[in-house]
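Here the complex is missing a single protein chain, while all its other protein chains stay put.
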Amino acid sequence: MARSVPPRLKFQILPKIRNLSTPEGPLGRIKQLQKLVGAIIQYERIESQWSRADEARGYVERLIQEAVQNGPNHKPTMELANYWLVDKDLVHKLFKVLVPRFQNYTRAYTSMFPLPLKMPGRVNYKAVLELKGNAYPHVVPHHHDNHHTLLNQLLSAANDEYRQQKLAEKLSALNISMAQFGDEDKATGDAYSGAEEDGKGRTAADDNEEAAGGSPDKTTTAA
Amino acid sequence: MAASIALARQITRVNINNTKICRLSTVCTDGAFCNASLKRYSDVAPSRSDPEPDVVESHNETLSNAQAHYRYIFPEILPNPDSTRRNKVCEMLERNDMMNRRSVLEIPEFYVGSILAVTASDKYAAGNTSRFVGICIDRGGCGLRAWFILRNVIDDQGIEIMYEMYSPMIREIQMLKLEKRLDESLLYLRDAPNEYSTFDFDMAEVPHVAGDHVPINPLKVKLRSRPWLERYERQDLKGVEDLGLAQKFYDRAKQLATPWEKYDIMKQYRATVTAEDQDEVFRDIHEKQQQIEQARIVRRRRKKLQSNR
Amino acid sequence: MAASMRRLLPGNCGRFIQNVLPNERLLESRYSKSHGNTFQRTLPYVQFRMTHSPNTPAPWWTKKLDTSAPEDLTSDNEAFLQDMVEEKYSVDSPLKEGPWERADWTPRSVRCGLICRKIGVIPQWLNNGKKFYTTLLQVADNHVIRYTPPEINRERRRGSRTPNFGIQVVGADSADPRLFKAEYLGLFQEAGVMPKHHLSRFFVTRDAVIQPGTQLNAMHFSVGDFVDCQARTIDHGYQGVVKKWGMKGGPASHGATKFHRKMGATGGGGNMARIWPGKKMPGHMGNEWRILKGLKIWRINTKYNVLYVHGPCVPGPHHCYVRVMDTILPLRKRKGDGPKPPFPTWFADDYKDQEIPEEIFDESLHRFTASSIEFEEEK
Amino acid sequence: MTSVGSSRALTRYAANGSHKWFSSQSCLTNTEVRKQRNKAFVAEKKRQMSLITRVEKIKVEFKGHPEDTTLIMNRGLSTPYNCAMHMEELLRNRSALALVDGRPWDMHRPLVKDCELQFLHFQEQIPYLSNMVNKAFWRSGSFLLGYIMDRAFKDQYYVEPHSWPAPDIRSGSFICDIDLKMDNWTPNEEERNCLTRIGYNMLLSTSSKVFERLEVDASVAQDMFADNRFKLEQIPDIAAKSKSQNTVTVYKLDDHIDISGGPMIANSGLVGLFAVSAVHPIDTKFGRLHRVQGLALPTQLKIRSWTWKLLLERAAKYNATRLPGEVPSSDDNISGSQTIEQPFLPPSGASRPQEATT
């Protein structure tokens, strides 16, 4: 029986393995990693040294990759799971819980975050390693809405102005004035129409206070 | 179209033959999983003759059968998996050179254990060519560096010649007998009696239908007694008979064994070209390979017609 | 389980999040001044000892990369900035003034070089069947950035060994301008090209000057030319004498204690009872500028701008930048009576009516499309 | 007073061979006017503080990170900034604006009754909160332009800030309209950089400067701005629109004082990048004024140099937001008008103890 050619891992790995410091040599390294891999599968989120967590991450990803690809009936995969997961309940968890969860994943199965340093100076970087789709609150708040920050407001206004200008150039090349343009703009269906909707939506939402203060080009589009 | 049907048929045939293969407790003898030049993880390497459903079929639907077959035909087409040395442009230029050479010289599908005849240009030989027949005892190298070693015994003198696969000095590579052996490196034949590596220079070509299953020769070699060139008791060889050593040798071998490497999935991963990258390579060469195949068929037909006349 | 690893049971995980990693604080520390760097550094920080060839640029050099936290942008705005980058640099002719006059090549002219990337080492064969290795050097999107005439060069660099040469600055690999600091971006204003990842300067004679903004490609050199390749060697870090200088070390056994990879005596007694300058000792190995001279160009790929340069020993690791210049070796450089090189560089406009082949081979190099080598019968 | 509205009612004074432009009222230079105005501000503030004779406690309910709490603070003395100091350093450092019972409130404006408190920073995710804090920032930018122009010129030039329109972020720049008494002066790039540098000197000074807010009676305001003909004209209107019909809100940053409805951000330390992008001459019914345009970003938001340059290019274009003297829209924010952002005006300093007792 054979295992398949592994698909590409979806995160950056180091070109060489790290020799985790252990008096037992390479076998000791594997034993350390066994514990970490088991802990990640069990608790789904752990805190560890950066180097160890990063090293263990590859093994977890590969293990899940194999499990998702081959399922529990594939003997080498089962052997692999049996070797890495010392607690045999976790083998069940791998195939019964994690495989369905990660069936359609196209990105990495795990994520890793550096922890802030408590003290400056000689540092031992710590990291949080977690399986995606766990039940805990997010480590870093994602879906963080940044549409309304000052920078993005300024840029989106600049974007609108730029699109307007491009459109005006295009129209002038066709000898159509902006005034004539009027209603057909949506019908022409170029990149501008989307941008305009975007701009309008935003002005309505948050700039209610300054309708009169709008730039001249904005008033033209409104007309 | 015909070719792909033939290949599909061949894959089913592989599955039919599973029972036999299991009995032989075979491991693969090709270097498809890891690159030929690197240490191979024999127990994790896939084989065309594996009882498991074809990995490529089941997981890379987008890759055609013909393309999936390439990794067995020419494993050297895959780049060196060392990520610090990978470069797409360099790999592509090298691949172009390889395919150009293949369009001129027909390099047959062969494995360690196959018997080949190589005709090479030799300024000093009679007729400016020299022909050597022998069993392939090892092959390796990525890209244009690919090589293989042929071994034969002439006048009770063991002789080996290493050939570079893409060297323009090679005039012809003739496949005399396409088969695999139980191991992926037969360097132990150097320590076996001469009869195991003696082959007739006028050996007739054993016909092999293209796309047919590659037979595995289950021959087990009885080595000469020590001293040897290598410590074979440490190598987990399948194709040798009992070595007949004292227990202390096996104890030491056990001491030095690294059974965990079988499960070191990241070490294997780093020594592998990933499935995506392999697909990319095979898709890239597919068109050129089709042309080469066509040209070969035409050439054979013409030859046949001429011989019939 | 490692003692340093903290197991987090589902029960106390909420607390963990609240106390150790409060979302707000994390977000803040990413943006605040004081903790800004914490999140930048994703790999362990490694302190290197001071080497004799430090990588640290001189303090008066222009700061290059903007390593602060990325801008927090919406996808729309990100796309807009991308558009603007394209817009700003999509000028057809970056030249602000008319093209400079070109001079004729003389044997005393020194041309500008190229910045290449070492992309691999592969074997090639000669027509007589001899195998040798070539290093593939890909010209890395080179543009001329600046020219400093000899007068200013002389003034700025007092005691310069090259007082009569102008300085031609060449940039390699265009990059997103948003990666760089404003002062670094300013270097590219004159040339009107996108900012480059890597800059290097070449000493040129006054007649060989190339106008800033000009693109350089592999056709700057021709097959059969000999070139000098200069690069920083592989960085091995701090090494002992056995690896660094090839000293023998001590025996593995035979009663050797703590003497396996050490150097022996460091000097004699008597009058010279001290360590002499230049004694080979452990220390930083590699990462030094080295030049390999007189390498033949066997083959050029004009499509991918790749030079096939003789030998596997071009200094530096894979993917490093290599400075490639016309050789200075007197017996290998171009002679006055031979063919002239493209001067000051190869301009595509001059060859509009000619078709440039994708691959150019040396005459004695075996082409892979050609049939196998056959030796003629000796009579 | 009557001559204020007429154009160019200025005294030209020649002594010691030097020519100076002076304020029409008191014949003072900008520096002297600033000093005098400060003195008035400080005196008024002292007077208002002296009215608080008894320390009374109020209950402030805080909501948000790090945890919901109730704080017992001092009526008329404690500010939201003081509350933040009790909570966390992070809040103290990054909060630009407070939200008291859902209304924007300056960080350094004393709380006057039991209330609910929230803090806003520059990465708020709820649009209307984000809008609120952005506008406060933009307004502070305009204020900062006034600060710069007030001290940028030699003594022989007398500069009179007129006003600024409602903050419009999408226009790309904040504005301050100023009478420079120089008809066709437009600064070249170096001069613009000099103006920017004045701003940076203030922003980068070791102690970040606080925006102080004070509500004064119209008469006090008129005394304060006696040397600014535009402000004198505006004060009665502003006072009439205010809730008590007679108060004007003034802000002070360092030693610069201007009339504005507010709110402003907490302090100058929140401003990261800052630039005076352009000065355009404009013709208004008050004669030839200059429109000073600027661009700034909070420290909290990261920006790459290239993006900043792109925004700066846009900010240098003429900003055609409403000119001074044009018919203001219902919610326009000429300098000093009490904006709709503050529908419930807090009581003026004089009436504060009285209200507290009721």
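Going by the order they are written in, the chains are A, B, C and D; count residues from 1 in each one.
By our rule, a residue touches a chain if its C-beta (ideal position, glycine included) is under 8 Å from a C-beta of that chain, and two chains touch if they have at least 3 such contacts.
Simple rule for what comes next: contacts and distances are computed from a predicted model.
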Which of "EKC/KEOPS complex subunit CGI121", "Large ribosomal subunit protein uL14m", "N(6)-L-threonylcarbamoyladenine synthase" or "Exoribonuclease phosphorolytic domain-containing protein" matches, in UniProt, the chain that is not displayed: "Large ribosomal subunit protein uL14m"
Partner chains on view for the chain not depicted: B
Residue touching the undisplayed chain, where the options are B:E109, B:E160, B:E261 or B:D284: B:E160
Missing-chain contacts mapped onto chain B: 120, 122-126, 130, 132, 147, 154-164, 167, 169, 190, 225-231
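Just so we're on the same page, only the chains that are shown with their structure count from here on.
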Chain pair with the higher count of C-beta pairs in contact (C-D, A-B): A-B
Per-chain CA centroid nearest to the all-protein CA mean: A
Chain centre separation in whole Å, for chain D relative to chain C (CA means): 53
Centroid spacing, where centroids are CA-atom means, of chain B and chain D in whole angstrom: 81
Interchain centroid distance [CA atoms averaged], chain A/chain D, Å: 42
For chain C, residues contacting two or more additional chains: 27, 71-72, 81, 84
Contacts with 2+ other chains: residues of chain B: 84
Touch-based graph of the chains, sorted into line, ring, star, complete or other: other
Set of all touching chain pairs, with the criterion as stated earlier: A-B, A-C, A-D, B-C, C-D
Residue ranges of chain C in contact with chain D within the complex: 22, 24-25, 27-28, 31-33, 66, 68-72, 81, 84-85, 177-182, 185
Chain A-touching residues of chain B, taken from the complex the two chains share: 28, 32-33, 44-47, 50-52, 55-56, 58-59, 82-84, 258, 260, 263-270, 272-278
Of all residues in chain A, those that touch chain C in their complex: 32, 35-36, 39, 43, 45-52, 114-117, 123-125, 128, 135-141, 144, 146-147, 149, 151-152, 155-156, 158-159, 162, 198
